[in-house]
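Every protein chain except one is present and positioned as in the full complex.
Then we have chain A:
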Amino acid sequence: MQTTKSDTNKITWEDTEVPAVCTQCLGANPYIRMTKEKYGAECKMCTRPFTVFRWQPERAQKGSSRGKPLKTNVCLTCSRQKNCCQSCSLDLTYGLPLAIRDAALKMEQEGGGGGLSLSSSSNTITKQFIAQNYEEQLKQDQRLLTDNSVTGTGKAQSAAKGLLKQLANAMPYRKELYEKGQKDKRPADSRDSKALTADVTKIASKLPLTGSTTPVPKDASIKSLFFMGVEDDLPEHVIRKHFTETGGTISLLTVVHRAHCGYVVFETRAAAEKAAAAISGGRLVLNGCRLRVAWGKPRNLGSSSDEQWKLGQMIKKYLRSKGGSSNKDGAAGRDEAAPPPPGQGIKYQSQGNIEL
C-alpha cells in the first residue's frame, strides 16, 4: 500500500493501529477481538478512506437483532475534531449526541477549516480539504498523541467552564427576548398585505369564539370541543394527552398552529362532557399556554396558509381584547425571574440578529 502514498492526496489517508471508541461500544470485557481493515471504507463525514475496525460487542446475543457486529464509521481525524466515538458518534466525554453537546458547549465551529465546517459543506472535495487542514493543524501543534489537551477532549473541558454560567444566565428570559424580537419583525413581513385580502369573516363567524364550556349543549350529537389560543410551541401531543386524561378516548384531534386554534372530537358524549367539566370557566392552561375552550362542532379552520394566518391573527386579537393582557401565562412567571445582568450579553445563535 506504500505506493499509493506517493499521491499527495493519499498521504493523509489514515493508517492507525488503535480506534477511538467509547466504552459503551466496547462493552465491559477488557479483552476484545477486533479485525482491522486498512482503507476499508470511506469516512462518513469527510469521505476519505480510513482504517475500519470491526468487533462483536458483548451485549450481542446469538440470534438477536443486536447480533450485528459494530464497526467504526468515521475516520480518526473526524472523530478527534468532533470529539466523538468512531462507532456510535456520541460525544466521548459526556456520552451526549453531538447536536445537544454543541448546543450546550457552543463549540460548533471549533477546529480547522478556516471557518468552514464539515456539516455545512456538501462538496466532497471541500470536505476532504477541511479534514486535511484540521489534520495539518494538529500536526503543527506537535502534541497530537502525547498531550490530550490539544484534542477535542481538552477543548470540551475548557468549553465546559463557561457552560453553567451561560445556561444559568440566559435560560429564564431567553424566550421573552426572542418573542420581542419576533414582534418587531412581523409587521415587515411581506405576507401581511397578501393575507389582508383573504376573507376569513365567514370562517370566523362559524367558530364558537364567544362560547364556553358551562352550558352543555342540548344537541347530543355534539361531542367536540373547540379551543383557541394555541401558541406556536405548544405540541399537539400535549393537548392530546390532556384531553385523553380528563375526558376519554379521542376520535379526532386537529390543531392548526397557524390559526392558533383547533378542535377535539371525543368518541362518546360522556367523555366530552367529562373533559368539559374538568375545565373551569372555559380556561385551560397547558405548558404555560392559556387556552380558551368551548363546545362546538368541527369547522373549517381555513383552507389556505393565508386564511389560516389571518384567522390566527383575528383570534389573537380577540383573545387580547378579552383577556386584557396577552395570553401568555409563562410570561408572568418569567417576569419574576432575575433580570439580565447588565453587560453580560451572552449571544445565543438562536437569537439571530436580535440585539441584547
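Here is the rule we use: contacts are C-beta pairs under 8 Å (C-beta built on N, C-alpha and C of every residue); 3 or more make two chains touch, one makes a residue touch a chain; residues count from 1.
The criterion applied here is as follows: contacts and distances are computed from a predicted model.
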- line: In UniProt, the chain not displayed here, chosen among "NADPH:adrenodoxin oxidoreductase, mitochondrial", "Pre-mRNA-splicing factor CWC2", "Clathrin assembly protein ap47" or "Large ribosomal subunit protein bL20m", goes by "Pre-mRNA-splicing factor CWC2"
- prompt: Which of these touches the unseen chain: A:Leu26, A:Met45, A:Val293 or A:Leu319?
  reply: A:Met45
Statement: Given A:Val18, A:Ile32 or A:Ala99, the correct residue touching the omitted chain is A:Ala99
Query: Please identify, in ascending order, the residues of chain A that touch the omitted chain?
result: 44-45, 59, 61, 63-66, 68, 73, 87-90, 93-101, 103-104, 119, 122, 157, 160-165, 167-169, 171-172, 174-175, 178, 182, 185, 232-233, 235-237, 240, 252-258, 287-288, 298-305, 330, 333-334, 336-338, 341, 344, 348-352
